[in-house]
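Have a look at this one.
All protein chains but one are shown in place.
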């Protein structure tokens, strides 16, 4: 199959494509060139990433291991262009850079850039990109990261763009860390294949759930359960995707009935910041909170996830239960992003070798 | 004596303890686990810190020495969580991290964090702590750093918390740098024991003076003099502490009478930002300013200190006098913080060895 290249396609044509169509232009030899969409990853890529993240995490346990990791990309520089604030995503990527020796530079407040002097946003980002080898970008406008990646692919200095959240639509590394957490949680039990994942809360508006549901179709025999108040239930377009992929699912409103069936529960926050007229306030959302009382209903080896921040969806008293996986999920975000950056720069073989030596000893 | 651990005590009980009682829960084998209070340090710890700071400063004089220091904690990451701005304290800690190879990440504006979305402050800091090996924290709320240290001690990932100033009450590393400056200033003359320290200015509201006075009780035969306008005079509770420790002191309003007696003068700024109704404005504070005219009254080997920033308490013309120690004091802050971080991570032995080789040559 001939490799598709972003530099070969016009912007108008690219924009009109579907997510999987776009995805084909973003990878090269099973590695991401730009990471813009959850949909650009297939199962082999996901497994490579998870495997790499675990190796990096293991190597990072010793001082010598950390020092080794810091040599891997020590000659690279990254710009973290966060036009929209998100301290946790920022820190997660920042840390991933530091772990690999990548020198990070932060651009937070874009009003201090030349945009104010009448420069085009494209010129601004292209100028900034001159100084770095990678752009990690969070932007309130959906599709902005795609636009920048496309633009840079048409210059003589294309640097990878990693989407750290754009508008309401995409936050691909969140989906990757969720997959990694599931894989880790089901380690020694056949992995993700054949498991039942229960999604709870605001399923209509969370980009997280949409992306993760899609990625689960890469696995065999996964079953999805969607529990939410009627107006926040999972959207038809996602269900159509699952249908096309042949993935079984069930929809409901009775949280407690579904709990015992789940191998993983994915709790979410009601995203009332997207409310048009306070509609969330009229819902009885407490029915969808996970409390201490639910712990006995939960399978002994199930895992409880949450993308955080939480409000009251999971009671703090639940944190001490070994099945509470959300704090580990945060750390996993750091490791999967580290793996992603390494894969993007095609330096993963050095980790493979180091890990092999380490485990042979 | 059995070692007390923060993880063994409930929050309510810990909160109710006095400063020395709390201190016992913050150290482990004569090293700080968390650095929250000036009162957690005893004389052996202070001497270990000062000794270490001097060794680090000596090693840092050469390019090779600096490169060695940067390997000591090169696998560590620190978050500088500054919910309250203070560029100088920030830079001092930031530099200390860089000197040891610790990778720093800054969180300045907490409104960009998820606190706005209804997350608890505890969840926010716990999330951020996931990415780092140490938290350096400045917060307007007294006791917040304590709360976070306690909270992390009850998770499976306790990272050290260093208090870089909380509310009106504690700024322990300022007290440590003051002790280090005194020790350095009295080097070759028996150290701090037996010296007379004159405190001048706003003694009621400066946390600096309160902490330093307390730490001086760790030494033998120190005498304190407190000179201030009546309403800003040192508080009763501090004097009771000195009484209990058997440390002699004198109180007065006649600055010039006390100058010739002092081995060290500790000048402070009138902290009118804590004024309730402009009460500082009605005071004749100029009586408590150190000017060129006072230089002849000062002992030949006395030292003149100021925590900075100053306004008019010390005339700029005094800066050139060799007894003006306040600029050196700033640098000392950097060195003592470097020593503190190293001690916290129990890596001081490597500095001892390097220093020994250095001085043997």
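A and B label the chains in the order they appear, each numbered from 1.
We adopt the following convention: a residue touches a chain if its C-beta (ideal position, glycine included) is under 8 Å from a C-beta of that chain, and two chains touch if they have at least 3 such contacts.
These figures come from a predicted structure and were not determined experimentally.
Only one of B:19, B:91 or B:295 touches the chain withheld from this view, namely B:91.
Here the missing chain is touched by one residue of B:43, B:154 or B:310, and it is B:310. Considering B:30, B:67 or B:346, the position touching the chain not shown turns out to be B:67 (whole complex). Annotation for chain B: contacts to the undisplayed chain at residues 63, 66-67, 70, 85-88, 91-92, 94-95, 98, 269, 273, 308-311, 316, 327, 330-331, 334.
Where chain A meets the omitted chain, the residues involved are 74-75, 77, 79, 103, 105, 107, 109-110, 112-114, 117-120, 123-124, 126-128, 130-132, 155, 157.
Criterion: only the chains that are shown with their structure count from here on.
Chain A and chain B, compared by their mean Cα positions, are separated by 42 Å.
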